[in-house]
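Just one protein chain is left out here, and the rest sit where they should.
Each chain carries a letter (A, B and C) given by its place in the written order, and its residues are counted from 1.
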């Protein structure tokens, strides 16, 4: 057992921290101004493109894409070839400026998951057409799974139909909270839907590539998350698919393979999200500490208040525990794979958003009205953390499932 | 001891419930449409004026203004003359639709507090000029106390200067989170500032009337609360006062009386806020129940899930406790006044926002992504409840103060 | 709505508070010494009998027994004839010294519930034989319901058999946590068991009187609650009933009436328990305050620590809410009866033990090692509060049931 990062990780951490200090943090106020000034509320802004260029120049690019799992020839060596355990501490650092850093490094969701899917399951042609420009950061993409009319945490409920018709598939359904899809530069959607309602539950769904400009695709509106439209990241679209016809070759993998692809996509995504959340928590602790030592109430700095100290200590204690669990999960993914890390992947989904939400709440409370406002990143970070208690299924669903696994050996014992 | 509402309250509750069913709830979707369509993001919309007219026609108007505390001749008998205990259950009902109902009844903050101040401390002329149109619902007002640069929960920190200069006062300072002040129909600001920095701490502040269009008043921007600008209620303005000159007669009460007026304004405001929060909680429970019985996951309605039942029960148990405490506080205000109700006024400020936030969080969780979105009122209600854990000073300040009072007799005993 | 106690209550409160100050609190150390010195660990001690004599002399006796619900002639006018709402604040006061005061006033569980049952459902003969000496405080009694082998919170699970055999009933089964039954002066057990396993679920049980010295009754051992055996109150016995034969006239009420009698017994018992818990919480707050002002750490009294103040404030806020809800429940019992108060009776069972446990935990923490020890009453009070989260069924069962009632109208609506 050893708790040190390896040397490759330490090098990249140092380079990334430099990049954060020299470019990302200084870009934050510029970003806010450019957002306020832009005409279209769903597009990106120039400073983001500048950061991307600089990051790529420095080789801080596509870290998320593991080296071992796809041939270098296919993806042109663009992935950094890091293990999950090597990437995780870098993802944490990007979480300190979550609106800018992940995108700057071409490591932002949902593109990362989509690129993984294309790298793992895409045909040569699908990769050439969509993976390459995504890896180059030229276009964006979206992942269309969640539906308003069903409890999507149970994938079997998904009702969008994908029906074979000659050389095409025809897609009909309604999706929402499709992150990134309001952005006009989002060119491609990976759509999850039902190809065979009569198959066994886990073989009914398939995934298919649908260019955003395909006739019949209507981007209806952007959904808000506690008042935020997240327009800088292409928002969260409601999309109607009304007899949308795409070539049959757009199917990813095989018919009925949708559930399995979704599962493969989940693990790394959870680790990325959780590590970024931890970076957000570190940013919040830093803001708490700065505010505490500089703000005076009732004749003393806030840092002298016992309750404030209690919050800061509790925040530190929680962060240290969470980080270790997420890192262990990344290590399990690398060493025993998705299946062997099943419990831990659920555990970090249960533990991290809730704890980070708690930390952000305390940081907000410490900042008073400033904390809920646009002058500090805290409220927006909070909304992101809160959303992650729901995304990919509410915590309660994951607890239920984790407990079932914990109980299984005893249930067997009892029934035998 | 008797836990029944009196007959006047019961009558008004019945009338108000009718009004809610017949007019307010049906107006909610209309309101959303009109908000989306309006040109100026800080103005009210027609449906609100229609509701106001209808409410006034029905005599559901200015309930908040107690009868005993000002002469009928002065305010033209416009106040309903209810006690705090009689108004409280009505305020709860308006909280079920908090964007519409309080305004419809001319019972919305911060106008209510401002009208109270004018009724209690205003001169004949101040009342004629500002109280009358406020009671008639013709104009809106704001209360400018919070400042960005100091911990305003300690009123002694307030730094805005109000300096006598001949027949005028000159005001210089910066305020923010001044609710309602972005609305062009907000015509008058009650500004809290320091007239005498050398006086004893509680005699340094004064309150003064500043028409919003006075030269030197700059409405700089609207602050957001999580992602909400609350534009339908005139937002939360940042305001700069740069050598703002108003006639000396604009002072409310006497120089150095600001702290005392602020205290008098607090009690009823807290009761109103808390009762509306309880109405919000009841709305949330209703939405939880409806969703629970209609939404199916893993083969059963959500209502069959043990965790969901636990939330609903806990929500009910908390609401019943909170309501009684707020009602008792209203009763104390009526029978022994502000001073006698001091502990309870702090207790409801501590207990209610936090508990209602908890209930709203669970209601959101139950609704999944829909819960955080604009399609349900839950996320916006949550932001309002969260804000109230900070408004008028963070919970922690109130706990500190309440504990000091609890400890006082023991401290005396120990030191004697 | 009126939050004042009536004059009869105020008078009795004053008399009881005198009695507490003059006799009960001074008796506490004497009680501890006598307990340590006695030979039989399950018996009462002399100081308790002295307190009983003094209380009776002062007319502070049998307060718990409501006046309206039984004819004075029957019970010899021994009950104080108070309503639930009048008795509740007195029960709170006794909770401040829960090992002594309830017994001193002949208002201790389980005797109170048993006397209620006999007063309401007993025959003339049963009352003469058992109710009279109980009302006189000459003997003690126990209520034998809980069983080790089944989840007794679901009364239908109770497995003890009561079988008719000629002029007798024969009882067979095992009970545990039968409070008071280790005490040799506990003379009579009310036993709940199944007379007809084939009847509808709520008509299978009956209650029957079993003198503790009946052949076949084996008092096996005292169960502990955390490390306490509660020997001063007769402990919590495990009892085996092995072909125990009693006259048929010992049946209380009719065959199959056990469930209904248990329900009738519940409501007042919950109110008494909850009010005593509130008294315990007040005692804990008092101890916290005293310790806070007198104990110095890191150069300041504990009372100056923010976290300590936070606890004290939170404790006060919770107590105020709880008390009002329990008082309202008492008022509902008096005005609309058991059925109309159903939700509230469950709500106080859910809210009170958990909150009082929280308060006691904080009081213990504040006292350091002393708090967990025999030198302060806190740890023992904590164990009592903790036990009440389980007694009469765990909180979770009550939440489940309360939620079902909350959901019922929506479920109907949804299904129609």
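Heads up, the rule we're going with is that a residue touches a chain if its C-beta (ideal position, glycine included) is under 8 Å from a C-beta of that chain, and two chains touch if they have at least 3 such contacts.
Note that the structure is a prediction, hence the values are computed from the model and not measured.
Contact with the undisplayed chain is limited, among A:85, A:115, A:155 or A:387, to A:85.
Only one residue from A:62, A:292 or A:380 touches the chain missing from this view: A:292. One of C:41, C:59 or C:148 touches the chain omitted from the figure, and that residue is C:148. If you put the hidden chain back, the residue from A:14, A:36, A:53 or A:403 that touches it is A:403.
In the complete assembly, the contact with the undisplayed chain comes from C:297, out of C:199, C:297, C:336 or C:408.
The set of subunit A residues touching the chain not shown comprises 1-6, 85, 285, 289-290, 292-294, 303, 306, 308-310, 312-314, 316-318, 320-322, 324-325, 327-328, 331-332, 343-344, 347, 350-351, 396, 398-400, 402-404, 406-407, 409-411, 413-414. Taking the whole complex into account, subunit B touches the unshown chain at residues 305-310. Although one chain is hidden here, its contacts on subunit C can still be listed: residues 146, 148, 151-154, 157, 176-177, 223-229, 295-298, 302, 305, 307, 364-365, 368-375, 379-380, 382-383, 386-387, 389-391, 394-397.
Here is the rule we go by: only the chains that are shown with their structure count from here on.
Centre to centre, using the average C-alpha position, subunit A and subunit C are separated by 53 Å. Subunit B and subunit C have centres, each the mean of its CA atoms, that are 43 Å apart. Per-chain Cα centroids separate subunit A from subunit B by 38 Å. Contacts with at least two other chains are made by residues 396 of subunit B.
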